[in-house]
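The block underneath contains the structure these notes are about, expressed in structure tokens.
Note that one protein chain of the assembly has been removed; the remaining protein chains are unaltered in position.
Read from first to last, the chains carry the letters A, B and C; within each, the first residue is number 1.
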Amino acid sequence: MTQSKRFFSDNTASVCPEILEAITAANRGLTIAYGDDPWTQRLDEVLGEFFATEVRAFAVATGTAANSLALATMAPPYGAIYCHPEAHIAVDECGAPGFFSGGAQLERIEGGNAKLSAAALAAALDGHAVSVHSVQPAAVSISQATELGTAYRPAEVAALTEVARAHGLHVHMDGARFANAVRYLDCHPGDVTWRAGVDVLSFGATKNGALGAEAVVFFHLGLVRDFELRRKRAGHLLSKSRFVSAQLLAYVESGVWRRNAERANAFARRLGQAAGKRLLHPVEANEVFIRLGAEGKASLRAAGFEFYDWGSAASGAARLVASWDQDERHVEALCAALTAM
Amino acid sequence: MTQSKRFFSDNTASVCPEILEAITAANRGLTIAYGDDPWTQRLDEVLGEFFATEVRAFAVATGTAANSLALATMAPPYGAIYCHPEAHIAVDECGAPGFFSGGAQLERIEGGNAKLSAAALAAALDGHAVSVHSVQPAAVSISQATELGTAYRPAEVAALTEVARAHGLHVHMDGARFANAVRYLDCHPGDVTWRAGVDVLSFGATKNGALGAEAVVFFHLGLVRDFELRRKRAGHLLSKSRFVSAQLLAYVESGVWRRNAERANAFARRLGQAAGKRLLHPVEANEVFIRLGAEGKASLRAAGFEFYDWGSAASGAARLVASWDQDERHVEALCAALTAM
Amino acid sequence: MTQSKRFFSDNTASVCPEILEAITAANRGLTIAYGDDPWTQRLDEVLGEFFATEVRAFAVATGTAANSLALATMAPPYGAIYCHPEAHIAVDECGAPGFFSGGAQLERIEGGNAKLSAAALAAALDGHAVSVHSVQPAAVSISQATELGTAYRPAEVAALTEVARAHGLHVHMDGARFANAVRYLDCHPGDVTWRAGVDVLSFGATKNGALGAEAVVFFHLGLVRDFELRRKRAGHLLSKSRFVSAQLLAYVESGVWRRNAERANAFARRLGQAAGKRLLHPVEANEVFIRLGAEGKASLRAAGFEFYDWGSAASGAARLVASWDQDERHVEALCAALTAM
Partner (left out) sequence: MTQSKRFFSDNTASVCPEILEAITAANRGLTIAYGDDPWTQRLDEVLGEFFATEVRAFAVATGTAANSLALATMAPPYGAIYCHPEAHIAVDECGAPGFFSGGAQLERIEGGNAKLSAAALAAALDGHAVSVHSVQPAAVSISQATELGTAYRPAEVAALTEVARAHGLHVHMDGARFANAVRYLDCHPGDVTWRAGVDVLSFGATKNGALGAEAVVFFHLGLVRDFELRRKRAGHLLSKSRFVSAQLLAYVESGVWRRNAERANAFARRLGQAAGKRLLHPVEANEVFIRLGAEGKASLRAAGFEFYDWGSAASGAARLVASWDQDERHVEALCAALTAM
């Protein structure tokens, strides 16, 4: 079946069995809505154990909502939010941070492999003359794994957050592919988040096996204050919250977060090795960026492989994303095709 | 089990089997995300057949999102949105219409049984001096069924929309309990919507058996223009859209919309009859508003029945909501308790 | 000259000589812009003396800006702002509070003579069930003088602010005609503001002799925090601030605030007496509301008097506003015409 040769995105994946079972198991009887249910009430505790610290965690249905609701609690309408030019919040969310925050301004900072460096952040902040005429530096947002499939080391995150803290900025991490990064780093989830100074994490599960579940995890509990009101007001407080909370609980408690990420990462690693010199960025999570050229793309597509161009069609670059439920035979076939090029 | 004596809200209900099956059935293979999947691509057609006219339909996860996204396409930031003081958008959505529209202003119009009358709307519009100093009348939003469990007749809707049209207003219907109203009215879904002049309907399934699925149904296709961008920007474009679309398809195609509404309405009707003179509003959908007094409430609660006060605790009024999966024995028990009071 | 028989509004008035002189006097040499000029730097001190307490005062060019910037510092986007249905912010500012606050919701409370009573405010707040689903009560805004030309007594303001404080609300006073009210009350400016619990005052000078100058006066200094950023961001930080500050200084220091208000009030009082039984509201400032009927209006207009209908043209009601530079002979002529009716 041609369909399963899709390497478009991990969003194309299905829901993994453990999570679908958890949804089904939560489907019993009448339960108070809007979060006063037994599943949602366990979220803080279960995610607190996962991160090994006290947290407040809130379930939402999309990553865009998680990111922008988090940022709106961190940045006033006249705030500046620092991010990489490739950041999902800057490129792929139709301006959501501006909408949720009431007009906060994105300030982009370049950096290799889609990473912000502490030095570049410091330079940007030092170069930003703060007065009543300027937007006020308020937050920095980094992606883990990044949009180019790389992962910040704990020390890189810590260096960044130190600069941020010194300038009074809050730190947000877009963890749409957080599990993939943690698996690659082989570290504790706390190591690249609160222990490294992250205030709020968008903890994604959807791309890694859930139906639609992202947790906004607050390590900085003082920021929770207006989050709940913003969430409701934005239509992101789900009435039957048990079903999204049950997904998150299963994701963490069953260990599928790790197993699925491992599988996707392994596939990507194999694709990266097969790509050889064509590789554009290190493969550290489940995404592979390669130089294919027009001909290369055409030949792979003719063989039934589906993937997105990266940048313009003319650029010759392509993005391959491996998801947890990719058919292993198709990964092998794609590796073979890449090797043969 | 005490738990199932809950008459808090139809949001407490579980997911009905047909819809859970549809979710499970959609969970196969890799499917393009963000709406380019076979389920989502059938939405327009299936809902078009349901309403017997051409529509554009968009799935979102909550009623608040459906209502406010719809209104934001209908009202500019400097617009006025007319509604009943009891409207969900005015009371229960934490100011969502103001957020989504960029500050549009709600103008409340009183009316018996939570209904807006054409005459009251006309009076309000005639009394609103439109100039550059005033907000600009832009939309009217009515709820079907209303927040007090009553249903607009097709002719009532038509009379309202005629006034609205004459003043250049778009018409939105909050159909969080649309199925309950249509069942009561025993009419075609088109009769109280597009045939009666409604431009956009928030077509709710969550309260009536879905896991979390609401469709924003555009009868006025010219309004679709910026909806999709607003939806994405607000974090309401679900990546794994197939699962919300599959719910909506099952809801409509299997007929559970009707069966579930019928069951809930029937329960409410029985409760209403048992309440007798205590009844505060006609029971036309699945909600029952009764005068109980402090003692009456206490005695029902002592017997394990759970329900919300209506208005302040001191008011003596209560709201009982019957959902599709209410245990019939508990309904009978509550009827008996009411009769005995 | 027909032109001067205008009783449309005190906005039609010219600039009084003392204020025009102050503008001219400020026009010397190069002065640092955006408020770092000697005039602006005296504002806090001079207004502090005027109100007999420490204040922070900020000049803006319009009353709409003053009101909405003040309210935006007091109410979060998910806040509720309580006001009278006739309030300028609700009726005449094209939805400005929603714009500046990012969508805060107006909650109207009825009251005779356009006044909010403490009891009505308490009832509204007690009837507002506060939860994550509702907008959060944040501020109350009252007008002094009111939109119907009446003035709150200090004790009335104090009673209102006590209720507000008990519910955690900030208190804003729209003082577009503040001088007229204070003159009528014959009290100290502090008596109806900070001594009575007002947090922020929009202190209008434009209607009473200035060219375009309103001060946002903060008695609650803790609220100043984000005001300056909101002001700049909204385009209300004037580059040549000296000219607006000079107006405010002259307005207060020269005593024209009092003299002009006295003159306008006296004219209105005479018109009110002449109107006799036609009077709809007590004349306490410089506005007169009368029942004229279609014929009465027509005959006055035929005689060259200009004024606005109040409510719809059909209502038969009219508003007459006396400004400080009304020609006394025209006031006399209008009194005579009213007496003769």
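Methods note: contacts are C-beta pairs under 8 Å (C-beta built on N, C-alpha and C of every residue); 3 or more make two chains touch, one makes a residue touch a chain.
Only a predicted model underlies this, so the values are computations on that prediction, with no experimental measurement involved.
A.B. asks: Give the labels of the shown chains that the missing chain contacts, considering the complete complex.
C.D. replies: Looking at the complete complex, the unshown chain comes into contact with A, B, C.
A.B. asks: Who touches the missing chain here, C:24, C:131, C:312 or C:339?
C.D. replies: C:24
A.B. asks: Among C:62, C:144 or C:286, choose the residue that contacts the chain missing from this document, as touch is defined above.
C.D. replies: Final answer for the missing-chain contact: C:62.
A.B. asks: If the hidden chain were put back, which of A:95, A:111 or A:282 would touch it?
C.D. replies: A:95
A.B. asks: Considering the whole complex, which of C:56, C:183 or C:236 touches the chain not shown?
C.D. replies: Once the missing chain is taken into account, the touching residue is C:236.
A.B. asks: Which residues does chain A use to touch the chain missing from this display?
C.D. replies: 77-80, 90-95, 98-99, 101-106, 108, 126-127, 129, 132-135, 311-312
A.B. asks: Hey, which chain C residues sit against the chain that's not shown?
C.D. replies: Touch set of chain C with respect to the missing chain: 1, 3-4, 6, 8-9, 11-15, 20, 23-24, 27-34, 60-66, 68-69, 93-96, 99, 206-207, 211-212, 229, 232-240, 243-244, 323, 325-326.
A.B. asks: Mind listing the chain B residues that contact the chain we can't see here?
C.D. replies: 34, 76-78, 102-103, 132-133, 136, 226, 228-230, 232-233, 237
The rule is simple: only the chains that are shown with their structure count from here on.
A.B. asks: Distance between chain A and chain C based on Cα centroids, please, to the nearest Å.
C.D. replies: Here the centre of chain C sits 50 Å away from the centre of chain A.
A.B. asks: Mind checking the centre-to-centre distance between chain A and chain B? Centres are C-alpha means, answer in whole Å.
C.D. replies: Their C-alpha centroids are separated by 33 Å.
A.B. asks: Roughly how far is chain B from chain C, going centre to centre by Cα mean, in whole Å?
C.D. replies: Spacing between the chain centres: roughly 41 Å.
A.B. asks: For chain A, jot down the residues that touch at least 2 other chains.
C.D. replies: In chain A, the residues touching two or more other chains are 34, 229, 232-233, 237.
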